[in-house]
Each structure stands twice: as C-alpha cells, then as structure tokens.
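With one protein chain removed, the remaining protein chains of the complex are shown where they sit.
Every chain is named by a letter (A, B and C) in the order it is written, and numbering of its residues begins at 1.
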Amino acid sequence: MIRVAVIGAAGYIGGELLRLLIGHPEVERVDAVSSRFPGRRVDGVHPNLRSATDLLFCSADEVDECDTVFLATPHGAAMTQIDRWVGRAKQVIDLTADFRLDDAEVYQRYYRNAHAAPQLLGDFVPGIPELHRERLRGADLVSVPGCMAVAGVLALYPLVVRGLVEPMARFDARTGSSGSGATAGEANLHAERSGAMRVFAPTGHRHEAEISRHLGIAVTMTATGVEAVRGVQTIGHATLRPGVDTAAVRGAFREQYQNEPFVRLVAHKRGTFRYPEPKILLGSNFCDVGYAVDEEAGRLVAIAALDNLMKGGAGNAVQCLNIRMGWPEALGLSFPGLHPI
Amino acid sequence: MIRVAVIGAAGYIGGELLRLLIGHPEVERVDAVSSRFPGRRVDGVHPNLRSATDLLFCSADEVDECDTVFLATPHGAAMTQIDRWVGRAKQVIDLTADFRLDDAEVYQRYYRNAHAAPQLLGDFVPGIPELHRERLRGADLVSVPGCMAVAGVLALYPLVVRGLVEPMARFDARTGSSGSGATAGEANLHAERSGAMRVFAPTGHRHEAEISRHLGIAVTMTATGVEAVRGVQTIGHATLRPGVDTAAVRGAFREQYQNEPFVRLVAHKRGTFRYPEPKILLGSNFCDVGYAVDEEAGRLVAIAALDNLMKGGAGNAVQCLNIRMGWPEALGLSFPGLHPI
Amino acid sequence: MIRVAVIGAAGYIGGELLRLLIGHPEVERVDAVSSRFPGRRVDGVHPNLRSATDLLFCSADEVDECDTVFLATPHGAAMTQIDRWVGRAKQVIDLTADFRLDDAEVYQRYYRNAHAAPQLLGDFVPGIPELHRERLRGADLVSVPGCMAVAGVLALYPLVVRGLVEPMARFDARTGSSGSGATAGEANLHAERSGAMRVFAPTGHRHEAEISRHLGIAVTMTATGVEAVRGVQTIGHATLRPGVDTAAVRGAFREQYQNEPFVRLVAHKRGTFRYPEPKILLGSNFCDVGYAVDEEAGRLVAIAALDNLMKGGAGNAVQCLNIRMGWPEALGLSFPGLHPI
Partner (left out) sequence: MIRVAVIGAAGYIGGELLRLLIGHPEVERVDAVSSRFPGRRVDGVHPNLRSATDLLFCSADEVDECDTVFLATPHGAAMTQIDRWVGRAKQVIDLTADFRLDDAEVYQRYYRNAHAAPQLLGDFVPGIPELHRERLRGADLVSVPGCMAVAGVLALYPLVVRGLVEPMARFDARTGSSGSGATAGEANLHAERSGAMRVFAPTGHRHEAEISRHLGIAVTMTATGVEAVRGVQTIGHATLRPGVDTAAVRGAFREQYQNEPFVRLVAHKRGTFRYPEPKILLGSNFCDVGYAVDEEAGRLVAIAALDNLMKGGAGNAVQCLNIRMGWPEALGLSFPGLHPI
C-alpha cells in the first residue's frame, strides 16, 4: 500500500486521477492538492466522487512525504516546481507538457518560451507502456504524453518500427472539450463550443512534436475540436513501402499489440463500430487501433481512439504506476466503457 | 426607413437583433453599441454576419439621435441608463429584465435588490403582441418579456382568459445554454454544461413572476437547463374547470391564435413532431403551442416552444417594432426554421 | 459462483446486463440469448465488451439449467414465456414491463391489451431494494420497475410514507434515447432525435401507473425525451401537509436513505451540480435524490436522477440478485460515474 499526492487535483486530469487512485486497491492515502480550493470538499468539484470519498483539497505545503506524486498542474507549472516534488516523493509522474520532449530547442519552438529545467529533460521516461515498459519498471521520473500524441504514436508505431512505411506521416486529430481544462475561457462556453468542428491548430500543434519524437519520423498534424466532452481520435496517414501489402500490415499490428492489455485492434468489415471510436471508451483505459489499406495506391490509414482523460492522461499514468510497482498492469483500470452512450 | 441602435450588441440577444435589423427592409442604419469591443468588427464577434455587414461596434457616446433604441444589456443596467436613451430615441424597446414587472415589490422579491426607476414600471407596454397588440401600436416604451415567460404565457392564456381552468398553474421550463449569455462562467463551460439536465431553479425563477402577472393567476415554475444552445420549452399544467372538455380547449386555442402570425397550434396524433419542439424553430419567430387533455382527470397540459433569442427575445422585439411602425408584422421575420437540425 | 442467462441479450438493457454479469465476481457463466443474432459474437453488437469476452449469442433452446434468468426481451414477450423460464431457473428477474403492475385491469388500461398471465402478477416482488429489501432476500420472481418510475418513486417515497405531503403528486420525467431500445424506428434517427425536447407522453405514460402503485397516491406524469443517450431525471411536485417545514423534509430524506448504498442526497446551495443530474451517473448504479422546499407556498419539489440502463434497469437487477444471494449489495456495481462527461 502506498501514499500518493495529486498536484492540481481540481482540474479534469486531477479529478480523473482521484477517481482512479481512490478506487485503487494498493493506494492507502491520496493527498489532493489544489491552490484554488484548499479546504473544500473534493466531491464539491468532482461530483462523481460523492459517497466515494470525504477527502478535502489541501495546499501543496500540507503534502507530507509520499511514494508517488502526480503532477496535473497547468502546463509550465511542473518544470518550475519539479525540484520540490522530487525531494518529497520516490516517484514523480508528470502529466503536464513540461517534460514530454527531450530537446529544449524543440520545446522552445513548439511552446514559444524557454524551458525552465532543460537539464532534466533527458531524465524522464516517456509514459507509454507499449513502447517503454522495461524502462518504466525502474523509472522514478515519468512524463505522460499528450492525449492526441498517445493515439498518434500507437496508430503507426508497429509499421514504423518495422520499416513498413515511408518515414513521414500526416495526422488528423480530433478532440473533445475536456482537453481545454476546467478553467477554459469564453471560446469554450457551451453555446460556442457545442457542435463545433473547430480547427484550432491546422499546423504546428504541440503534440506533433511528441509523435515525431516517438516515431522518429517527420510528422505533420492538424487538430480539430469536435462535439464531445471526452474522447480523442487520431488518424495517421502514411505511404507503404514497396511490396508491403495488407497481410504485412495486419501482421505487424497483431504482433505488436497481441499481449498489450490496453490496446485492441478494431478493423471490421461490418457492424456499426468498425473502426476505433472514442465514445465507447469513455472511462476506460483502452486505446483502440484500426487500419485500412489501399494496396493499389500504397496508402495506409491508421486510426486510434481513446479517452483523453484516461489512456490519454490519468489512466496511462496509473498504468505506469502499476508497472513501476510491479503490480498487475490493469489494477484499478478494469472499467470497460459503455454502450450505448 | 429608420435608424436604430442596439445597446449591448456583442451579447447573444444583441447579435440576434443585429442579424434581424441588418436584414430588415425598413432599417437604414444600425448602431451597434458594445462597451467591451468598441472599434472591433461586428462579424468578429458574430461570425454569421460575415459578408452581411462591415459594421464596427461603437461606444454609447457615439450613438446619435435615432428612431428606436434596443436595450440588450445585462439585467440591471437598463434601469440605470433608461433616461439617457429615452431622450435620444423616439422609442425604447428593452429586452432586459428591468421593466418586465409592474410592481417594485415583486421585483425586489424576485431580483433581490431595489428597482432603480420604479416610477417608470407602469409606463412600459409588455412586448407580447398576442396580448397587447393595440397598446403596442402606440407604445414608446416596450419591455420584452423573458423567454420562458413568453412561452408560459402563450401556453395557457387562451384558457385562462376564458375561465376554462382554475386560477393556478404549474410550469415546467427547459432552456438551452444561450440564455446564460456570452460571458457566462465556468458552470457553462462545454464540458460541464454538455448533456446537462440542470435544475437551476426548482422554485422561485424570475420568469415565474412574469407569467403570474400576465395570466393573473397563481403560478409556480421549475426551470431546467437541458442540452441545447437555443430553444425554450415551457409546459403548463392546469386543472380544467368542471364541464370543460377537449372540444372547449381546442376551440379556445383556435379562436385565440387563428390570426396570429407567429403562433402555430401543434397537437397531432401521429408523426415525429406531434407537440411543440424548439429545435425546428431555431432562427424563426414562431412560438408553437400544443395541448393534451385528460378529460377523466380534468387535467390540462399545454406545451409551448420557441427560440429564446427570437420569439423569446430579439424576434419578439422586432415584431413589436413592426407593429409600432405600422409595417407588416412579419417584416424581416420570415425565416421558417430548419428540419432536420 | 452461479450460472445465469440473459434473454434479449442483444438489446440495450441486455448488453448492460452482460457488462455487469461478465464482470461480476460471483458469476461463473453467462448465456447470452438473442433471437436476432444467434452464433454471432457478443462484442460485435456491444463493442464495449471487446477483449472482455469471447461469448457468442445463443438461442433460447441452448440455455441449460441455470440459477438466475434475466428477461430483457421486448415488452409483452416476457409474460408469454415466463413458464418456460420459471421451470429452468431458480430465480427469474424480469426487466420488461410485463409484471410491474399488480392489477390486470390497470395493466390493460395503460398497455391497451389484456395480460397473458394475470395469475402471476401478485407473485413478483418489485425490484426496488429501497422499498422491498426484505422481501427481495427470498424472492424467486422479481420485476424490475421502469426507469422513470424508479426515479419517481425514490424522489417522493420518504415524504409519502411519513405522511408529510398530500396524497397526490405530479411528475415531470425526462429521458434519453436509449430507452427506446436498439431497434427503434425512424423517429429515433439521430437527425430527428438529436437536440429534441419531445413530449412523447403529455399524459398517460405507463410508468405513471407504477409510481402510483408504489407510492399509493394519485399520480400524473408528463414524459419528455431530451438530448441524451442514457439518463433519466424525474421531478416530483407535491403539496406539503400543514406544518411541514424544510427541516422535516430534510430529516425524512436523511433518515430514509442514510444507509442506502445507491441513493445519495444532492441538494446544495452552490456548485455546478447542486441537484441530481444524470450525466455524472452514466454507468453507475446510483440514484441521486434532491429536493427544494418553498415553505411559503407549502410546495415541495423533489428531483431524482439515474442511468436508465443501470439503476433504471440492469444495475437495479444485479442489486436485487446480490440481495437474493446474500452477497454484498454493491458487488459488481462499484463504478462511480465520470466527470466531466
């Protein structure tokens, strides 16, 4: 049994961490740190936790020594307080954008300001179990990647790592409104955001840099906000190397993911849910991955879907925790999602 | 041709007024007053007006003499600046809550603060053409009622005025998110408000007082925010007086509304849209009214639906303008709504 | 460990039963009966169960002896095949409407056809643990009530049973589209049903009769379909008996529900989720109940919300199963719901 702290616990990612950690059989105490609501009941902000907990938010100063600290603060706040938490916890799992890239220059290009702790960039293990499970077993510093990036990476990784596609890819990412956080501005009012198809980043979205880093290829991405609260879908488009056919593609995906507890292959000929779709994944930690091949054109379309607060955030973080602690990887992450929804 | 000014033109009601007035064949100039965005393009805030106008927002001081001023400011701001506008325009049409009640005490009970211009309360003609058409022909001061109130009043008026129901009624009102305005807070973020069934006023909603005033009976109302941007549906429940049957109810509605340009009776035995539903009214000025009678129980259920920014606000205001100016009542208000939507 | 069968397993209630029963620690085998899809994979119809099960639908004839049969067939089909299942299972839990009323005449009035097994009507224990927990411990025949009825009953029961309100009440019920089932017609196409406020039963809805039966008072109800897939909210309106104040109401609710595992009292002065709202309950078995009192008017508004497929159907059925078997009542029903969603 361990003790953990969630910094930024009043946010959406923070709330999802609380839900998972409060229900986690190996977690005995959770400190919920919020600079906005210290002393207030947690379930006043996260109403789904009513009757699940009587926890109150506390301030950062009230956090005692603990085993694992989860950083779910606004982007930019983690890198300035990282020293504080490294000293107080055995493991730090950062869910902000601050340590997702390993190159301070790339960080500056995408985030438009200098990194505050560039010397630490190389110390964080990327929180993608499907790529870095072994390193995660001993990782004291973990950086959980962006929601659209996780989906994008898992969509094409099996083909890239096997050299089945040319080393460049385009991604089309769609996301729900919860990615903008619990304190978003007027552009995220329901009357404005409802029913949107808002191309908020035709080029240059920050998750593009992460996908490129993890796949090791040139990447371009376009990001659109669509009508959903939770849910991300990232579609990767790539060119098949000569001679690569559907069977090779299918084989690569199967081989890569057959033992993954949270990646499912979804590419069916019939049925309503033939390809990965986020809505049936809400609350679950799955990333569904599917693909279609146009052999004649040598074209590959890969589709990945997930819940941005789960496999795209809090769920992924807990999966990393489970790996680090040697627990069953799916511990506390068994909810399968709903249908219809 | 007249010149008009819209005060509070950057809000949702203000924007709808602009859409209608810019497209109105008898309006030659519109001043769009915004304290937030003076000098900014109107279509930067109301993107549906792109290519329809090159208008810029101006400050209140820039408004010259004009024929009609529409007040679409936040509630409470109209009563403190009413003198300014009465002097500058021949007619003032107020779309705020400030002059909707004719009793300063009732105002204070429902709005929790004292009225700033109680002496004027009696001078405003209620902007409900179906009840006050004759008075509106000469009205220099008009107060457009609340969106849920218009629907509630039109739902039961034919029965109340004929004494067919007992003098008390309950209303159940549902509304979309645009009623909270363009500067609503975090509770109206898409992630919070999406898919809501939010009972924001189980008792004591302000529109309750308006319905009671116009029907002259005791009224209780419960108000719920449901998933929609535009749209209000108010359901009235009343007890039929002894001997009143379905035929009498049907006759009352028909007689009352047969010549009304913007009230349609909708009560069908079959079809998908058997009773009034807001979604097919978006952008139109109709208030659809329907009813069901339980003769055995002596119970009457009346249903009214409208677009809160149109018949529940800007459209109603323009209808009042048309009446005042002696123009065809439907001038500039011909859009019928869409299906499917 | 027991063996169970779900009849009508391809429907929405059936699918939710499968999700719960497959994940239930005391269930060792589930037969999923579907007359439409025998031999097809269950996860082809219920995509949220991918990787959770390799189960195939079977025909009714393939069901062997088992401990509990859940009937989730279309209404009307349970009463004609009830004998078949009573012989084959120790316990039958019926989720259809067929055995929800205990009076064949009332059944005929609300359902417009004669009951096929009136002699059994009295043998079914209503599946409302909050009212009938003791009887459910020994119940071999259970009838789970309608989704809007469960909410309506739980909203007012504490007051009615204590005689705090007059013996009549009105209910306003709102429901999502999943209540119409997986084979609904053109009126339930997305383009028609999206954004709806469809008053599909202004009077005479069947759940009205159930609420009346369980509360033992006169009941009227109006039912509206609103924009949601899952989720029911039922608002009860009643008149307080003379002398009953807010404290008495609060006390009644607390006393009634303080030990209930799946009823939470939600009536807050501030916050975004002050009253019960379905969306944060999706997938959970909670029924949240709240209330507002207008002491001056002697008026009581009670609000209940639930997930129609869970506490309004499958979850409630599993809760009844747990009670019958002497297991912890919340076994397999621990998912708390999500926020935001």
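Definition applied: contacts are C-beta pairs under 8 Å (C-beta built on N, C-alpha and C of every residue); 3 or more make two chains touch, one makes a residue touch a chain.
Please read all numbers here as calculations on a predicted model, not as lab measurements.
The chain not shown here makes contact, within the complete complex, with A, B, C.
Among A:A114, A:V161, A:V199 or A:A247, only A:V199 touches the chain that is left out of the view.
Set against the missing chain, the residues C:N48, C:S178, C:S212 or C:Q256 yield one that touches it, C:S178.
Where chain C meets the missing chain, the touching residues are 12, 176-178, 180, 182-184, 186, 188-195, 229. Considering the complete assembly, chain B touches the hidden chain via residues 12, 15, 19, 23, 44-52, 178, 182, 229-230, 264, 266, 268, 271-273, 277, 280-284, 286, 288, 334-341.
Contact residues of chain A toward the unshown chain are 170, 172, 174, 186-187, 191-192, 194-200, 202-204, 220, 222, 224, 226-228, 231, 233, 235, 237, 272-279, 290-294, 297, 299, 301, 303, 305, 340-341.
The working rule: only the chains that are shown with their structure count from here on.
Chain centres here are Cα averages; for chain A and chain B they lie 45 Å apart. Looking at chain C, one finds that residues 272-273, 277, 340-341 touch two or more other chains.
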